[in-house]
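For this view, one protein chain was removed and the others were kept in their places.
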Amino acid sequence: MLTIAGTTFQSHLLLGSGKFHSALQMQQAVIASGTELVTLALKRLQPGQPQDDIYSPLKALGVQLLPNTSGARTAEEAVQAALLAREAVGTNWLKLEIHPEPKYLLPDPRETLKAAEQLCALGFVVLPYCSADPLHCKQLEQAGCAAVMPLAAPIGSNQGLQNRAMLEIIIEQANVPVIIDAGIGAPSDATLALELGASAVLVNTAIASSRDPVRMAQAFRLAVEAGVCSQQAGLGRKQLLADPSSPLQASFAQVLAGLS
Amino acid sequence: MLTIAGTTFQSHLLLGSGKFHSALQMQQAVIASGTELVTLALKRLQPGQPQDDIYSPLKALGVQLLPNTSGARTAEEAVQAALLAREAVGTNWLKLEIHPEPKYLLPDPRETLKAAEQLCALGFVVLPYCSADPLHCKQLEQAGCAAVMPLAAPIGSNQGLQNRAMLEIIIEQANVPVIIDAGIGAPSDATLALELGASAVLVNTAIASSRDPVRMAQAFRLAVEAGVCSQQAGLGRKQLLADPSSPLQASFAQVLAGLS
Amino acid sequence: MLTIAGTTFQSHLLLGSGKFHSALQMQQAVIASGTELVTLALKRLQPGQPQDDIYSPLKALGVQLLPNTSGARTAEEAVQAALLAREAVGTNWLKLEIHPEPKYLLPDPRETLKAAEQLCALGFVVLPYCSADPLHCKQLEQAGCAAVMPLAAPIGSNQGLQNRAMLEIIIEQANVPVIIDAGIGAPSDATLALELGASAVLVNTAIASSRDPVRMAQAFRLAVEAGVCSQQAGLGRKQLLADPSSPLQASFAQVLAGLS
Partner (left out) sequence: MLTIAGTTFQSHLLLGSGKFHSALQMQQAVIASGTELVTLALKRLQPGQPQDDIYSPLKALGVQLLPNTSGARTAEEAVQAALLAREAVGTNWLKLEIHPEPKYLLPDPRETLKAAEQLCALGFVVLPYCSADPLHCKQLEQAGCAAVMPLAAPIGSNQGLQNRAMLEIIIEQANVPVIIDAGIGAPSDATLALELGASAVLVNTAIASSRDPVRMAQAFRLAVEAGVCSQQAGLGRKQLLADPSSPLQASFAQVLAGLS
């Protein structure tokens, strides 16, 4: 079970709602993934409008909505958007995203921390998309964030756990859930993230840009469940030498004798 | 579905039966894993004996048995063992293992190919544990092997897909199932192997040496199912640059305006 | 050539002066490495004292000294130390290090940026040890830093370029020299850092903790020179398929005929 700000989820998979071909495909992927927490871009929100292809379809599924501030370039823009979103979407949960740089969409640590401090003070449940920087994550936690969402690799790059060494330290030191965000390109990446001790992963591009997004959503559901089971069971130790699955013995002739 | 020598299996996971604490634990792990094909060391076989803790327990589960020649150091030893096994176990399926070197238990390519040629001629369904060497795998296939089982890393090392570059070429060129054997240390390794196009994986140490083997068997079941789904859905392309999940736009101010 | 704040160096290798067995060994390693820029911990400085085993020995070699604030936990401590150092060491060059966390000695991005802004305003030539976070590095550059020194892996861990994906983005976007600091464990890591486009590397533990520090210093000198040459020559493209070094031809028989 995943607990964020006192709310408990069965699924350890968060989904992004962008890039799908249609609202229906997005809904089917959400269902197939088993997710209970879906992020949606404020800039795409048009609640009540006929062209609304995100908000109402998600609302209809009964999942917890997590509006994000994607597109904001400063703390000021993000805070302003968050306040408006709280009204429009009717939730104080917020995925804080501030990435002023268009090429890699990397988060701005200074502005993110500044906005997180303000938004926590304003009563938001803040989940910040952030650098895989252990001290920065600790400061976001101290600012009151309900989780931290360090990136595995640039958004949409499908490169997997490029920042693994730092993610492991973040996981070791965190007192809030660590949700690996951005760059998860394959179900095996999601399983690995959970095996390393992450609380959850957020996936969007790898599902939406697949040839069959609904089937891929199912693959991620299974992969995340595998990771959770694996965490519970405990991985064996890596070792350099071989370790025979069955005991070796001096003479194979004895084996043959035993069988004949 | 996995088809080997005309026999079809729902599960893409093969299990080894060594290293478990008890016959009961082994049985429970087999069930939790969903496997239908279990390998057992001929040298541990004592059918009909009171101390038989492998053969009868597996037989009781109704899975396909795959006796292996672990411990054989030459083609001659392996062939001799195989002939005796066919009588004792009552199957012509055979996992051919020839690893004369005790430290890493790596397969001997010359002896393996020689034994494979003889065993295929003798009517065995041969699945050889072998080097991650594309031309060697092709020669085993040409000798009549029903599958090839290249190693990911030394047996029991839990190191994962160390030979990835060669495994990808083997998979690309094979006309028989490629079953990744040895070294699979975590469920994420299994998912990755399937994503790369492998037909199946064989796991033993990673499950049996886990703190909770039954739970870990379940983790591998889910991981392999995730890999199969992922193969079917098709992975997105890796890329260097970010790819925003939702379209960026010139001015975030418009977003704010839209929400207010 | 490496140019920092208008000063030009032939060598692209910076050395740390800690962990050596003696002042003499440290001096010999400095000479063997070819470095012209050596960092020394302010907390170990005892200029004019008989037990001074760092400052005077380095001064005697004529290298540019780069005092560092290792041990500082806040911007305030770092700035205070820098002001005292400027007097004691007689240079306004400063390696800014703020790492309040004792286990991994990772830099604090908030305090580092704050101190960098103050120190640049005070006329220091600031080279900050920092996270491998592209936007943070850009902000340090905008604060007036003469270079950025992102970490490859935790200090002294010898793990090599763990943060490679982010380091490549930092290098691409920087307008000041990027000096890879911390975690460089082997000469091959140094060569790779230069091949990726870094301007220089800083090494300490890998040399000082080697069995033969002077020989290892020479190894790093060669490795860094190899990296510089490699940058100049331009690496070939990686590719999946083989590319024969000599053209293949239809018939090897012709070859044989040509030779006979």
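All chains are identified by letter, namely A, B and C, in their written order; residue positions are counted from 1 within each chain.
Following the convention adopted for this analysis, a contact is a pair of C-beta atoms (placed from the backbone, for glycine too) under 8 Å apart; a residue touches a chain by one contact, two chains touch by 3 or more.
Note that the coordinates shown come from a computational prediction; the quantities given were computed from them, not determined experimentally.
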| remark: Omitted chain touches shown chains B, C
| Of B:4, B:84, B:153 or B:194, which sits in contact with the chain we cannot see? | B:153
| Sole contact to the chain not displayed, among C:11, C:35, C:70 or C:163 | C:70
| note | On subunit C, the omitted chain is touched by residues 16, 18-19, 41-46, 70-73, 77, 80-81, 84-85, 87-88, 102-106, 154-159, 185-189, 191-192, 195, 204-206, 208-213, 215-216, 218-223, 225-227, 229-230, 232-246, 248-249, 252, 255-256, 258-260
| Chain not shown, touching residues in subunit B | 100-101, 104, 106-110, 113, 131-136, 138-139, 153-154, 159, 162-166, 169
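The criterion applied here is as follows: only the chains that are shown with their structure count from here on.
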| Taking each chain's centre as the average of its Cα atoms, which is closest to the average over all protein Cα atoms shown? | A
| task | Find the chain most remote from subunit B, comparing centres computed as mean CA coordinates. | result | C
| note | Rounded to the nearest Å, the gap between Cα centres of subunit A and subunit B is 30
| message | Roughly how far is subunit A from subunit C, centre to centre by C-alpha average, rounded to an integer in Å? | response | 33
| note | Touching two or more other chains in subunit B are residues none
